[in-house]
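Notes follow the structure.
Not every chain of the complex is shown here; the ones you see sit where they belong.
Letters are used for the chains, namely A and B, taken in the order the chains are written, and counting of residues starts over at 1 for each.
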Amino acid sequence: MGATFGRNLRMTIFGESHGKGIGLVLDGLPPGSAINEEFIREEMARRAPGQNLLSTQRKEADAFIIESGVFEGKAAGTPLCALIPNSDQHSKDYSILKNQMRPGHADYAGKIKYKGFNDYRGGGHFSGRLTAPLVFVGAVAKSILKEKGVVVGAHIARIGRVTDTLFNPLGETAERLQGLRRYILPVLDASRAPLMEAEVMAAREEKDSVGGVIEVMAIGVPPGIGEPFFDSLESRLSHALFSVPAVKGVEFGAGFGISALKGSEANDPMRFDGEQVITTKNNNGGITGGITNGMPVLFRVAIKPTPSISRPQQTVDLAAGEDAVLEITGRHDPCIVPRAVPVIEAVAAWTLLDMML
Amino acid sequence: MGATFGRNLRMTIFGESHGKGIGLVLDGLPPGSAINEEFIREEMARRAPGQNLLSTQRKEADAFIIESGVFEGKAAGTPLCALIPNSDQHSKDYSILKNQMRPGHADYAGKIKYKGFNDYRGGGHFSGRLTAPLVFVGAVAKSILKEKGVVVGAHIARIGRVTDTLFNPLGETAERLQGLRRYILPVLDASRAPLMEAEVMAAREEKDSVGGVIEVMAIGVPPGIGEPFFDSLESRLSHALFSVPAVKGVEFGAGFGISALKGSEANDPMRFDGEQVITTKNNNGGITGGITNGMPVLFRVAIKPTPSISRPQQTVDLAAGEDAVLEITGRHDPCIVPRAVPVIEAVAAWTLLDMML
């Protein structure tokens, strides 16, 4: 009972990883918006698994079918439904996961919530596969935002113990932000990519996994976006971001670091730059009072290590009513951070557009 | 246009700091819920300013008048409106703030959003005073939660450079959680309180301010609370928390720290404790897949230093159309973290109850 989110560009999501398919309904697209299927496919390919050794070897085409809402290549203004049929579902036996709860996963919480009636195969509705519809919507949103002069980009600020440099909080060029999407491991300091790759491969070797941090910037967002009291831009962004599986933290601007600063350090001094009002620091991440101030919107998201690991783990067997040791077989991402980058970008683009419409 | 939030216990907030008054409407209270005005007053007193040297010397009674929704001491089930009249409004001249934007404040973003028509005096609708209604609602929610066996408590995990020890993620006693509210500087390690106080007093001396981190725990929350996909408990909590002025980060469980762990470290092993399923770690903060798993709900919130400082600051004068140096006069909190503690607790209590109803 939380399938729908958004105010002016409302998304409804559905599906389980091992049912017929997953998908979305998007309501509120301005009629006439170009729907660039090729760009959507490219964005979805960034998220799709099976493309390199850093991710799971499952192949999922993530092909989509637009059922409604697009007419002659443009948004009709009516609800757009896109279906992403499931494929490559190993007919493997999931029955052990019916009763043995995978640590770090939603298995137990979901079983309680849905009284045992939910589809547990492959995580069901909790599967990371449910982020594919988000990327679809994000791609549509990015195209519309681009026409409004807004560009969203993201890089991996950390994988395991390896960190990247951070965005210049005062802004990056559109070229740099857009260029990041060409890389499997998008980083600002190119020398960190091989180190991150090594970190992931080491985890894979150890039948373990690693997490990370993604940093996002949006430039060109006009001032005045955000709806106090309860629909601050930070509220809406974090709401959508924490819906993405594996997100455990969200911070804006200087974030948690701001708590150790003095007010004289944390405040962003203001000045005129021609006709425009700018700040000379951006510790607030482009948002004050929950409303954009015209500076780049900047935030970071903490991603936990993939909970699916091949090592034996201590858990419970609910049918047997006793403790158990579970070994999860199958193909897993040793690190979902690279595949999470387009998802987080997509959520940012969708939310920004939702609040700008 | 974001005055209302909540799904089953919906709050609408209104008011400006220098208008007639502020207040709230609370819709969805279970009829018959006891409304303990004395407890509400106590909670609101925790937030009220002017009580000690750590906070602003402004005195605000924060007395409330219940206009509706309570009959014979109990919730009628109909909308409860509580009014908090404004008082002690210095008749000082705020006119300089009409055009000179305070750095770190919502002044500029708000002026753009509201096209200059909003009440700028004392921050208007963006004033920290608007958190008083949250505390009112939180007090009502805490009483109802208590009957359901849920207890919420918070401590200051950091002020400036001084940190406290953290909650035991596997749980604290109800006594310890509830006992914290007796202190102006609620900490787990009593030796840190004087150090924090010194940090605040030093900032005051320097006409500066400091921020901090608040850690919150809720025990007794049943498993199964949270609404995938978009209304995960983390989504709803962060949404409400980021509505509170000065919050710049929210993290659950191990939070940003989880991003540096291996999956084998981050996953919370499960076992039976009698009939009950528990985890032997709590890196997920009691929430997996966006749904509670029965372990304590645990999160931390980053609070920025009070942006109002007495030092001269670089800013813009929108009327003059040129840069300016602003000296904010008046009484300010050198640190709002202590007064933010009951606010953050209140938001947690309200959101938890909203999702449990």
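Here are a few things to note about the model shown:
Going forward, contacts are C-beta pairs under 8 Å (C-beta built on N, C-alpha and C of every residue); 3 or more make two chains touch, one makes a residue touch a chain.
These numbers come from a predicted model, not from an experiment.
Here 2 copies of the chain are placed, and the complete complex recorded in this file has 4 of them.
In this text, only the chains that are shown with their structure count from here on.
The angle needed to superpose chain A on chain B by their Cα atoms is 180 degrees, rounded to the nearest 5. Here the spacing of chain A and chain B, counted between their Cα centres, is 27 Å. Here chain B touches chain A in the complex through residues 1-5, 11, 13, 101, 103-110, 112-113, 125-126, 130, 158, 160-161, 203, 206, 208-213, 223-232, 234-236, 238-243, 245, 247-256, 258-272, 277, 279-280, 283-285, 287-294, 300, 302-309, 311, 313-316, 318, 321-323, going by the rule given at the top.
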